[in-house]
Structure formats: C-alpha cells, structure tokens
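Can you read through this structure? Questions will come right after.
Removed: one protein chain of the complex. Kept in place: all other protein chains.
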Amino acid sequence: MTAREAVERFVSDGDTIYSGFNIISFALTNEIIRQGVKGLKAVAGSVTPNVTIMSIDGNVDRIETGYLSGTLRSKPFQEMMRDGRVKWNDYTNMTITLRLMAGGLGMPFICANSFLGTDYLLPETMNHSRSLQEDRRREDGSVAPPYAVINSPFDGRKALLYPALKPDVAIVHCQRADEEGNVQVWGPQADTKWGLWSSKNVLVTAEEIVPRSVISTEPHFTIAPGFKVSAVIHEPWGAHPGGLNGYYRADRSWYELTGAGMTTWESAREYLDEWVYGTEDHSEYISRYKKRFGEELLNSLRVKEFMGPEQPARYGWR
Amino acid sequence: MTAREAVERFVSDGDTIYSGFNIISFALTNEIIRQGVKGLKAVAGSVTPNVTIMSIDGNVDRIETGYLSGTLRSKPFQEMMRDGRVKWNDYTNMTITLRLMAGGLGMPFICANSFLGTDYLLPETMNHSRSLQEDRRREDGSVAPPYAVINSPFDGRKALLYPALKPDVAIVHCQRADEEGNVQVWGPQADTKWGLWSSKNVLVTAEEIVPRSVISTEPHFTIAPGFKVSAVIHEPWGAHPGGLNGYYRADRSWYELTGAGMTTWESAREYLDEWVYGTEDHSEYISRYKKRFGEELLNSLRVKEFMGPEQPARYGWR
Amino acid sequence: MTTEHAAPGEYTPAEMMIIATARQVRDGESTIVGMGPPLLSAALAKYHHAPNMWYCTESGPLDYVPTSRDLSAPLGIADHSLTEGAALSGDMVDALGAFVNGGWAQSAVLQAAQIDRFGNLNTMLAGTFEDPTRRLPGTGGNADIGASVQRVISTMPLETRRFRERADFRTTAGYIDGPGGRAEAGLAPQGPNRCATTMCVFGFDTPDGGLTGSCEMVLDQIFPGVSLEEVQAVVPWDLKVSPDLGYMDPPRTEELELLRHLDDGGNHLRPGRY
Partner (left out) sequence: MTTEHAAPGEYTPAEMMIIATARQVRDGESTIVGMGPPLLSAALAKYHHAPNMWYCTESGPLDYVPTSRDLSAPLGIADHSLTEGAALSGDMVDALGAFVNGGWAQSAVLQAAQIDRFGNLNTMLAGTFEDPTRRLPGTGGNADIGASVQRVISTMPLETRRFRERADFRTTAGYIDGPGGRAEAGLAPQGPNRCATTMCVFGFDTPDGGLTGSCEMVLDQIFPGVSLEEVQAVVPWDLKVSPDLGYMDPPRTEELELLRHLDDGGNHLRPGRY
C-alpha cells in the first residue's frame, strides 16, 4: 500500500490521531496535509513540530497533550492556540501515555497523582474557553470532566482518575516491519507502544521491509503485531526531518533551511507549497531534498557508528 | 551475596512474596524453606509448585492468585486449602498482573472487567471463611473489599476496580544480570516485570553474571534496573526443576523421581528432607542431583538448538 | 484435500473432541488459546486448516508459528517453544491486557470444568464455596477472556457433572442469566459462541450477537455414533436443539495422524484424562 492509499482509506475528517513523542512519520504527516484532511484531534504524550505543520491549514484543530515540543516557536500556531482556532486541554507526558495505555488495555480510566495539588484541578482550567468541552459532552448534554478525583473504595484516600484515550488512527515511523505488519522499534520509545495499541487503525511507515524470519528471531522488538496494523508502507527516510535510531540523525538545520519551523505565516506557506503540496509523495520529497541541498547533506545525517550486541541473547527450548 | 545472606537480610516472617508465573527461582525457594521463614503470603498471576512446596511447613500460609498451576496434585496442599491452614482469595492471571503493575506504577487501584457477571462479585465469595479478610482490615476495623464496582465519573458506566499489590519481596531467576543488579530476561514473561517493579525488595538468581557492557549493548532485555534490585546471586541451574529459555528445559521427571510433587505428606517430607533441608545450598542440591541421577540426565536438559538474530537490530545515533 | 475418514473405534472420544474443537477455529482469526486441550486443538487447527490463524497465549508470545521439524503442541501457555517463530514476545499485560481486553482477540479457545445453560464457565470448584467437593485451579485467564472476547469456543467432555443448569461457581461470564445479562453486568453483549465436547458441538441461541434470542446453549452437531437421546440424557435441562441439527464428519485420517503427532505420545491426551 502507498501512503496515499493508506491515508485515503484510514484517515477521515474529525478523527483523533495519535502521532507520538518520538519516531514520527513525516511521510504520513505530509500525505495527510496533501489530502486536506480537516479537523483532526492530535493526541500524544508530547506533540512535536509535525503537529504545528498540520495545524496551519486546519488539518489539526484540537490537541490533547502533555507538552508542545518545539511547536511554540511558530507564531501562527501560538496565534491559533490563543484565538481558539486550535482548541486544547493539557495533560502530562505520563498521563497521556497512561490514558493511551488504558485505551489499549480496554480500561475506562486509569489513576495517576500527577495533578493533585495543582491548578489543573480548578474548574476554570478544565473548561477554559478554548478547551475541548464539546468533545467531552455526554448524551444527556452535560460535560464530562477531563479528569476526576474520587475516594478510593479500598482505603478512602483521594484518587485522581484520567479517562482512557482511544484514537481513531495512529501514525508512526519504525525501523523495520514485515509484510504482515509486524512492527519493530528500538531506542527510546516514550508513548509509542500504547499509541499504537490504543488506536483503531495503525498506519506505519517503515525504513525497511524485512522477511518475517527477521522479525521472529528478535520478537522482543515487536511493538505491534500484524493483526493490529492497518497499513505498512516502505518509506526510506520516512521520519525525516526527525531521526531514527540506527539509521539517521535528526536534521537540525531543516527548519531554518526550509521554513518548516512555521515561524511566520509566510514561511509556513512557502514550506507547505514547496515541500508538501509541491511534492507528490515522500520519495519526491527526498529527491527534491537531494536536488536542493545535495545528496551529501542527506547522507551526512546517516548513522556511521553502530552498537551491536556484545553477547547476543539466544532463545532456545530444545 | 549468597542466597543464604539474601534471604536472611530481605525475607521476613509474614512478608508478601512475589514468585511468578514463569522463571521461578527454586534456589531461593529452597533457601526460604531452609531458613524456616513463616507466614508468607504468595502472590502471582499463577502460583506454581514452588508455592506448594513452601506451604507444607507453613512458609506460605496465604495466597492471592489467578491460578494454582500444578499445585493441586498435592493432597497436603488441597487439605490445607480446605481446612484454612492456607488462606486465599482468587483473582485472575490478568488482574493479578495488573494489580502488580498498579503497585509498580504507584497507583492505588486499576480497572478490569474480568469479574463482571461472575460469582466472584458475590459477598460470600469475597469474604469466605478461608479468605484473606484480616489482610484487608482497615484502621477503623472495617474490611476493605478485594475488588469493588463503582460508576465511572466520566460516562457513568460500571467499572470494576482492583487494588494495587505491593509485595515486600520478589524472587525470580533470570538468564543474566550484571554486578550492579541489572536483570535481563527473554522468552514468555507473563507477570515477571511487574512482580519485580512492584516489590520493595527484589532478589534475583542469575544463570550468568555478565559485564555491564553485555547488558548495555542489549538494554531492551533489562526488566529491572540495578537500583531496583536488592541482591543478585550467581546460581547456575537456579530455576531447576523449572526451565530457562536459552539454557535448559523443565525437568519433567523430577516431581515423580523425588516426591517434589508433594502428592502425600510422606513424599513431601522425604523430598524436603533430602533435597531442601538435606542440602546446604543450591550448589549442593545440584551436586546431589548429579550423584543420584547422573550428570548425563542433568545435561540432557540443556538446550541444544538456539535461535539467534537473523539480522541483528543495531542501535546507532552518530 | 483427502476425504478419507477414520472408522469408528479408530479414535477416542477425547480425540474427536479435540478435532471438533479445532474445526471451530477459523483461518485468519486472532485467537487466544488457553491451557490444556485448547493448546492442542489450536495447534491442530493451525497445521490442518488455519495456517493463518494468529495463535497467541496469555504469557506473552503472540502469533506462534512453529517450524515443522518439531511437530508437538505447546505443553503450557508459557511453554518456551511458543516463542518459536512468534511475531511478538511480550508479557501478560500485552497478551491478556492489550490483545484480549483491548479487543483484538477475535476468538478464544478455553477449557473449563463446567459450563451451564447460558454458557457461563466454571474452573473454580465443584460443590459449594464453603464446602467444595473439589477445589479446582481457578480461572487463570478465563474470566479475563470471557469478559472481552466475542467468539469464545469452550471445550470439555460431555458429562452431567460438567453440564449444569447453573454452574456451581460462575468463574467466567457467559450470558449470565439469559438475554440482557451481559449488558446489565457491564459487558459487551456477545459472549460464548461454541462448546465442543466428546459427543457433540453446541452453539448458542444468539441470533443478534447476544442482544436477542434466549442466549441458551443449542445442540448444533452430533458426532458419529452418538444419538440425540444420548446427549439429552447427559444434559440436565431441557436442551434446545438446532432446527438444522447436523452430524459432524468423523476425523479425517490426516487430522487424526496430525493430532497424535502433535500430542507427542500423550502429552495432553493421557489415557483416562478426558
């Protein structure tokens, strides 16, 4: 399947989309923008610049997250956060991850102390004018809280509950996957695993497509099994300008070189026109990179030193 | 540290002890019996024959578990379960694992549907005459329930809560660990990770002690970091008669050969006298095995075919 | 595909039960497989007619794909051979939590000591709670699975002590007391789907996924050489019989051979066990 087909088939206007803290599929991000999907709600432990990029044309207009990572340098984004074009409720890195975990585990809610004693518990915080009240409206018209304090039925002490998150779709880039959709990832994983397990549809771009036997001989790296994955797309450099452990480093000069930092409406527009709307797909995006900045610059991002097992763990049972 | 020192220092009468569903440290089990520790409460997704063995002399007199795995062939154990010498409340494989996870994550309780619609929710089940009511007694004299149904503050639907489990001590056998106590495990892991994270003290026997660099080049296998581990003891064959992925198979003839199945009081006595009280430590236990049954029988348990990575995942960032 | 069948007397009722259970397992489904006969039945299904079923057990290995050189079914749900060819090696949170409770297990194969009219299972005790005639091992993952999986296949010998109007103890929710029982308890409406025994296979009267119908067990298929009356004599309530009552084919020779190979000399089906 191509990224275009995957987004056509599995991403709809108004969906809640998980795009994580780490290992971001810019290939799928760009395709979502190209197709003009509207009104997405972005959820993740931390959202990253790909969410800023998706907010400019209204692909994303709602956010539930713990941290706006590298997104606030964008004046347009700041503006939209203030005037309500982007609506939001804040959580934390852990509580969003736990909410995704609860969604993945089929639990209605999960406990965490994180907001005890803070201003997050004030009613005016929970339901501020740009908050996601409409998303929390119950059938009877009342509004569910974004989190709630109860007394534990076991010891009577205060317990703070957070509702489960079940995104409609997750996008992620991974090191490798097989044709059946088994997805392998290594390095710091942040909220990735539960972002994938909690989502109804999982779209994955993979740096490499490998035979099942590669997956099966290191089954501990699999974070989502094939039956959980809706589409796997072979997309080298699919995380660019982000990095991928074992393959390439983040392209730190990219945001300034191209305007992808979205610091102004103008630079945002230019970036989108040239690098997103102006390319057919990720392969053309990478070709254009090579043309514009030279293949050498791209190659300079490639990882050159590797860490392999000193004494490989071996499975064995007979 | 030796197993003797570790048990002397970290296991006390009345403790709640986690000994898991899988990768069981029989080396530590036997040492606990030798030292005559009394009144332990055993908790695990499933408890296994090592808990039967620990129940005969009252080392274990309380159990919270989802499954009595291979333990009920023992008439003495059956008898003690019936007459209240062993007290118990039943949960499930998942709910005990989630209760350990909640303990490990610092949560007071966690949700699971598992008992909705079942007889576990009847008051006479929760507080039957051999149940662990005393362990659940609150300061005001009332008894906390073993699980409780509430209405979700988010959508009003029924939610079933299970209280966190925080054992005093966990015992486990692992494939390898380093001197700092970083513990690595592979193969089916069941409840192991959360058994270790939820416990105040973690005692580990390791098939191999390896340098830190072996741990660090495959850091994804570490299920408990050194600061979480109280003692690591080098104990080859430490899981025997259980198996260890990549090292040896379970010794299926052991229970009948030695009486370790504890099917009668007499065979239980004989087994304990010869193989537990009659040996100084696990090394003597293994020596005796070799003398009694021959080194060949022991070696026949060794794994002979291994599965290594076909295309090893490599970390790399520069 | 050969259609050669084993003759009466060439197989045991226990073997027929395993084969009938295996026949309920569908290719391409993600399946959580429980202790005992389910491990053997699911392995048989995987080798025989469901090569693309996702064979998963609760200790963590998802999508076990054994190599053919060692054709023996796993002995337990944490058997180390389950890692063989697996797509994912995780833990119980992954398997029972994310896979089962998260709603990704399309079916389950479970054993139990008792089943009742409404498909509730018992693996806890025989008799009463305060005075059990026999304490059983407990629910393991059955209660977790029964709460979440939409197509539960149970398997056990057809015996009066096992088939009860009401289970001595309801370890695992079926349809509880009948229509609407699951919804009232807070569960999704669809519960157990099939029960394969030594004499027959039952379905459930749930024409609409558990929302309507009597939610009772319904006799669906009878095994060769077994009569309707024999089944009715064992089941202690007024058993519903499917209007399309069928007769199940006897074991195919290849099923039987494969089963015996997988059982590796009686690992699961030791004489007298079932």
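Labels for the chains are A, B and C, by order of writing; each one numbers its residues from 1.
By our rule, a contact is a pair of C-beta atoms (placed from the backbone, for glycine too) under 8 Å apart; a residue touches a chain by one contact, two chains touch by 3 or more.
The model shown is predicted, which means the values in this text are computed figures rather than measured ones.
*Asks:* Considering all chains of the complex, which shown ones does the missing chain contact?
*Replies:* A, B
*Asks:* Could you tell which one of A:9, A:82 or A:292 touches the chain left off the display?
*Replies:* Residue touching the absent chain, from the options given: A:82.
*Asks:* From the list B:19, B:59 or B:182, which touches the chain that is not on show?
*Replies:* Touches the omitted chain: B:182.
*Asks:* Decide which residue listed in B:58, B:153 or B:226 touches the omitted chain of the complex.
*Replies:* Result: among the candidates, B:226 touches the missing chain.
*Asks:* Using the document's definition of touch, tell me which of A:194, A:237, A:255 or A:317 contacts the absent chain.
*Replies:* Final answer for the missing-chain contact: A:194.
*Asks:* Could you tell me which of A:16, A:55 or A:97 touches the chain that is not displayed?
*Replies:* Within the whole complex, the residue contacting the unshown chain is A:97.
*Asks:* For chain B, which positions touch the chain that isn't shown here?
*Replies:* Here the touching residues of chain B are 103-107, 180, 182, 197-198, 212, 215-216, 219-220, 222-223, 225-228, 315, 317-318.
*Asks:* Touching residues of chain A against the unshown chain: what are they?
*Replies:* These residues of chain A touch the chain that is not shown: 21-22, 45-46, 65-69, 71-72, 78, 81-82, 90, 92-95, 97-98, 101, 112-120, 124-125, 128-129, 149, 157-160, 186-194, 243, 245, 249, 307.
What we mean here is this: only the chains that are shown with their structure count from here on.
*Asks:* Select the chain at the greatest separation from chain C, using centres from the mean of Cα atoms.
*Replies:* Most remote chain from chain C, centroid-wise, comes out as A.
*Asks:* Roughly how far is chain A from chain C, going centre to centre by Cα mean, in whole Å?
*Replies:* 39
*Asks:* Take the average of all CA coordinates in chain A, do the same for chain B, and state the distance between these two points in whole angstrom.
*Replies:* 37
*Asks:* Using mean CA coordinates as chain centres, what's the gap between chain B and chain C in Å?
*Replies:* Averaging C-alpha atoms per chain gives centres 28 Å apart.
*Asks:* Which residues belonging to chain B are in contact with no fewer than two other chains?
*Replies:* 98, 112-113, 157, 159, 186-187, 243, 245, 249, 307 - these are the residues of chain B that touch more than one other chain.
*Asks:* Give the residues of chain C touching no fewer than two other chains, as numbers and ranges.
*Replies:* 61, 79-80, 83-84, 89-90, 93, 97, 101, 148
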